[in-house]
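In this view, the complex is presented without one of its protein chains, the others remaining in place.
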Amino acid sequence: MSTKPINTKEKNPLQKATGFLRNNSVPVMFILICAVCIPISGFSPSYLLSEIVTRMGRNTFLILSLLIPIMAGMGLNFGMTLGAMAGEIALIFVSDWQIWGIPGVILAMIISIPFSVLLGLLCGKILNMAKGREMVTSYIISYFINGIYQLIVLYMMGSLIPIIHSSIKLPRGYGIRNTVSLLNMRQCIDNLLAINIGGVKIPMLTFIIIAGACLFIIWFRKTKLGQDMRAVGQDMQVARDAGINVERTRIISIVISTVLAGFGMILYLQNMGNISTYSSHSQIGMFCIAALLVGGASVDKASIGNVFLGVTLFHLMFIVAPQAGAKITGDSMIGEYFRVFVSYGVITVALVMYETKKRKAKSLLGAQLRLDQLKEEDEVK
Amino acid sequence: MKSKRSLLIRITTVVVLLLIAGAMFIVGRGHTIYIDNKTLEYDGQTYSAAHRAEIFVNGEKIAKLSKRERGMATCMGQSFTMEVTITQDKGDEPKTYTITQQLPYSMDGIVINLPGYLAGLSEEAYLTPFVSMATTTEDEEAPTEDDLMMDEGMGAEDLSIPSDI
Partner (left out) sequence: MNDQLEMNQYSIRDRIIGFAKNFGLPRLIIAGFLLLLFIAAPLVGADFLTQLTNTINRFSWNAILVLAMVPMVHSGCGLNFGLPLGIISGLLGATMSIELGFTGGFSFVIAILIATPIALVLGVGYGWLLNKIKGGEMMIATYVGFSAVAFMCMMWLLLPYHSANMVWGLAGKGLRTTISLEGYFDKVLANFLQINIGTLSIPVGTLLFFALLAFAMWAFLHTKTGTAMTAVGSNPTFAKAAGINVNKIRLLSVVMSTWLAAIGILVYEQGFGFIQLYMAPFYMALPAVSAILIGGASVNKASIVNVIIGTFLFQGIVTMTPTVMNSMIHMDMSEVIRIIVSNGMILYALTRKTEATR
């Protein structure tokens, strides 16, 4: 409202350009990084393309799971790790029951749902108790649940929860091994309907599933619940006055996100072909969030376009950085650290930008209120 | 009315999901099938191995077995079909059989003795569970402190850098 006059003002091209740059600083910065690193790394375009297509198929679904909580104004859902853990537990069971191939993936997805819903409910409940600092809380929840996950997987599986095959059990008789092989369902979804264009394998079915998820999100935005969520995201108090059950809406958004994250993790792992039982999920939240932010999303606004741009740019950087780092400094570790640094850096920058923007809006609102008050006082006089 | 309808939808969804899950259990159960071309002694009778046996699954040749050899195939679901071309003795005319075998759900690895099957013996005679010999030699340590986050004294979580995502 108060920013309207600025928007309607005539802008010269230079102002427009700087405005565009300011709003999209992160993607632009990434395009620059990639533009510098790609020639140095010396990878061929076809190699890069096929790598990116693979990684897009692998990660996009996971990143899509972040969109709905952002819509509900709950910020970046660091608790998506919970869904990832649910997916892993489901996959461990399925691989123990020896269900192979696509049926195995489907079964794992179905099994992951109750776990995800349960964890999502828990996460949503806790986040409702910590309104205003959802992000840091969801971040700590992911660590907390990781502890519980380890308790279950490392101590209860095989002792309390029956695990049949010794190939996935630790030699001591209980607990799951560090890696669980998914050889029998490795890339089963990627390979079905895959087409080959110029040496680049395009996993059509995976992309169809991702498209389905995108359609679901677009459709969901238009439902009553989706509209409610947006209202809650804009202003909780107003939404409550309008008769929306704010707490319930927020919990549902987290539950949906967690369930989607669980599916995403299963897709991700069927591509990888094995589960690193104790570390697969630990960094996934961070990388997904970084990728989304690289695509130009912010803490309170993210679109499907951001997801795809983010996956492409972030993973391009991820592929070329180690090689480029090695070429420049002669040490391959530099590049590895560099990409970790960039991932964290991007999140930091995005968070800072969001908070400063929020503060500015708040102070503008404050000034507006003060003005209104003065006016009212004048009128009373 | 509305809540009744949504309840109905929910129950239907859950039931459908459970049905799909159940179907996946049956359809997706994977078995590894080992086909033995070995002389079988059963009930005092001897069923001698074929000179040569060629095994096709879905039109694809998966093994060519001489005497005392073992072929391997994987199969999803509880029914396994293969085509076997048998040359009983050297110089014999090869004969082709189509074999369809129902697989017991609980067995991961299944050994089928070919001579026994062809002689039309009962299932318990030619079908045995596969027992792996190599599983005990492998030892993997329990996850170390590094895997489980935490360094000395402080609570540091997973310190490694993921090299690929």
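For clarity, chains are labelled A and B in written order, and residue numbers in each chain start from 1.
Here, a residue touches a chain if its C-beta (ideal position, glycine included) is under 8 Å from a C-beta of that chain, and two chains touch if they have at least 3 such contacts.
Every value quoted in this text rests on a predicted model; they were computed, and no experiment measured them.
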Contacting the left-out chain in the complete assembly, out of A:28, A:118 or A:140:
A:140
Touching the unshown chain, chain A contributes residues 126, 129-133, 135-137, 139-141, 143-144, 146-148, 150-151, 154-155, 329, 331, 333-334, 337-338, 340-341, 343-345, 347-348, 351-352, 354-356, 358-359
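Criterion: only the chains that are shown with their structure count from here on.
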Averaging C-alpha coordinates per chain, one finds the centres of chain A and chain B separated by a number of Å equal to 37
Which of the residues in chain B end up touching chain A in this complex?
17, 20-21, 23-25, 27-31, 74, 76, 108, 135, 138-140, 142-143, 147-149, 157-158, 160-163, 165
Touching residues of chain A toward chain B in the complex: what are they?
55, 59, 97-104, 106-107, 110-111, 113, 143, 146, 150, 154, 165-167, 170-172, 175, 177-178, 184, 277-279, 282-284, 287, 318, 336-337, 340
